[in-house]
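One protein chain omitted, others in place.
Order of writing sets the labels: A and B. Residues in every chain begin at 1.
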Amino acid sequence: LPKPPPITLTTDFGPDSPYVAAMKGVILSRNPGVRLVDLTHGIPAQDIRHGAIVLDDVTPWFPPGTIHVAVVDPGVGSDRKLIYARIGAQQYLAPDNGLLSRLARRQAPSTIIHIARPQYWFPVVSKTFHGRDILAPVAAHLSLGLAPEALGERLAELLTLDWVEAVVTRGKIEGKIELIDSFGNLISNITADQLVDVPRGEEVTVECDEHQTQGIFATYSDQPEMTLIALIGSSGKLELAIVGESAAIMLGVRAGTPIEVRWPTG
Amino acid sequence: LPKPPPITLTTDFGPDSPYVAAMKGVILSRNPGVRLVDLTHGIPAQDIRHGAIVLDDVTPWFPPGTIHVAVVDPGVGSDRKLIYARIGAQQYLAPDNGLLSRLARRQAPSTIIHIARPQYWFPVVSKTFHGRDILAPVAAHLSLGLAPEALGERLAELLTLDWVEAVVTRGKIEGKIELIDSFGNLISNITADQLVDVPRGEEVTVECDEHQTQGIFATYSDQPEMTLIALIGSSGKLELAIVGESAAIMLGVRAGTPIEVRWPTG
Partner (left out) sequence: LPKPPPITLTTDFGPDSPYVAAMKGVILSRNPGVRLVDLTHGIPAQDIRHGAIVLDDVTPWFPPGTIHVAVVDPGVGSDRKLIYARIGAQQYLAPDNGLLSRLARRQAPSTIIHIARPQYWFPVVSKTFHGRDILAPVAAHLSLGLAPEALGERLAELLTLDWVEAVVTRGKIEGKIELIDSFGNLISNITADQLVDVPRGEEVTVECDEHQTQGIFATYSDQPEMTLIALIGSSGKLELAIVGESAAIMLGVRAGTPIEVRWPTG
């Protein structure tokens, strides 16, 4: 394991936010040797679901023991809890508002702790920026070897959001668009596993908001520019793309839109 | 103290600018072991006042000895000086155009030095990018232990801008909006200190450009979505926010707009 483990930062503060820099300053003031990685600061403002999907897609690629600090926190200053969770080999610090619930659906957390003991926080805690004043110093302490149990009492479970899985029936899978990436690709909740037995050729139809395409392709380069195609993307989910363009802009499709895969059965 | 101290970079080059990467390459070529932190590259182009406020808000969160390189430099190539300044426990490298004057208002610099000796610069200096050709190599040398006095002669003072403080009178504080953050919150120059004796309830009115709200709240979550609220934000200043939205966009308010707090006096 790397010693100290890296700390990643995920927020909805927007690109180049000085608020992120303040969090880094707080961490480095306590552990000058720790490595900091920006996971993303481009989560749409206060969009907990978007943040939860990104954390689920990306954090498993990091070294075991990595400490992931996530701040999408519309309830800052209310009575929502801050928590530490260990899920698989990764560690997380976040508000208990559902941000970690997509990860927890995949694998139950082995440890959840209520961050409640102020001795590991910044001495003066603002009401509006717990990322800087609580989570950043706590992450620094953990990276220096503090046992998570020192942060507060154990919790039995974390707050969960409603995560709808795509539904497979005979000749049909019904899912929805969950995320739009920076290329404008429409990423659904239909997984590669669910598509294992589905044909990939012209006989399969993928339909989303009145837009239809035939076939499920392997790569973007399989079709000419400006063609709408369905493919299994890099996070292992069915996505709709327009070759060389933004499908989100050209089709006007938003997160939440239903998507359907249909094929003839014998 | 961390050895070597970290180097932060603050510019108006915009997100993901390759110019920033060139500065990092220059620094790493001279000190491969130094830690680099992006403070922000999102200062609006050539907006020295905005840069000065961000440096004042964020740099004090960094470890003592940190070297902050700031490049908002509309006068590059003119006769404006480049300077080193030590202010409090932090070190700064910047053009002498007012960028450091907000920090200096809080605490007088203990050292100011005119960066004038080319032996610590890149051998060929362009006329348009002193950040890369002068400040980056100078920062690397400082991080390796060079004494700031080696850079040039001492200066008595740095160039200052006009920083207007909010004015407190009986039953009223008159300030202005100084900064708009990435959430669209309108951040004023009215400080928490100035608000200590001001009531927080319905009897206090905050008015900005014909928009009014009652009360000063502790957190964004104290009010329903779409409500205009006044609160003391994470940098210790009064700000106006619209819960869940961008106040800057919805109200059309820009930096420089007056803001007033009024309350009944006995």
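Please note the rule applied: a contact is a pair of C-beta atoms (placed from the backbone, for glycine too) under 8 Å apart; a residue touches a chain by one contact, two chains touch by 3 or more.
Computed from a predicted structure; not experimentally measured.
When you scan B:Val26, B:Leu99, B:Leu238 or B:Val261 for touch with the missing chain, the hit is B:Val26. Checked against the hidden chain, the listed residues B:Asp16, B:Glu149 or B:Glu165 yield one contact partner: B:Asp16.
Touching the chain that is not shown, out of B:Pro64, B:Gly77, B:Pro118 or B:Gly236: B:Gly77 (per the contact rule at the top). For subunit B, the residues touching the absent chain in the complete assembly are 13-19, 21-22, 24-26, 28-29, 32-33, 36, 45-46, 74-78, 126-129, 132-133. Listed here are the subunit A residues that touch the chain not shown: 2, 6, 8, 15-16, 35, 37-42, 54, 57-59, 61-63, 66, 181-183, 218-222, 231-234, 236, 244.
Just so we're on the same page, only the chains that are shown with their structure count from here on.
The distance from the centre of subunit A to the centre of subunit B, each centre being the mean of the chain's C-alpha atoms, comes to 31 Å.
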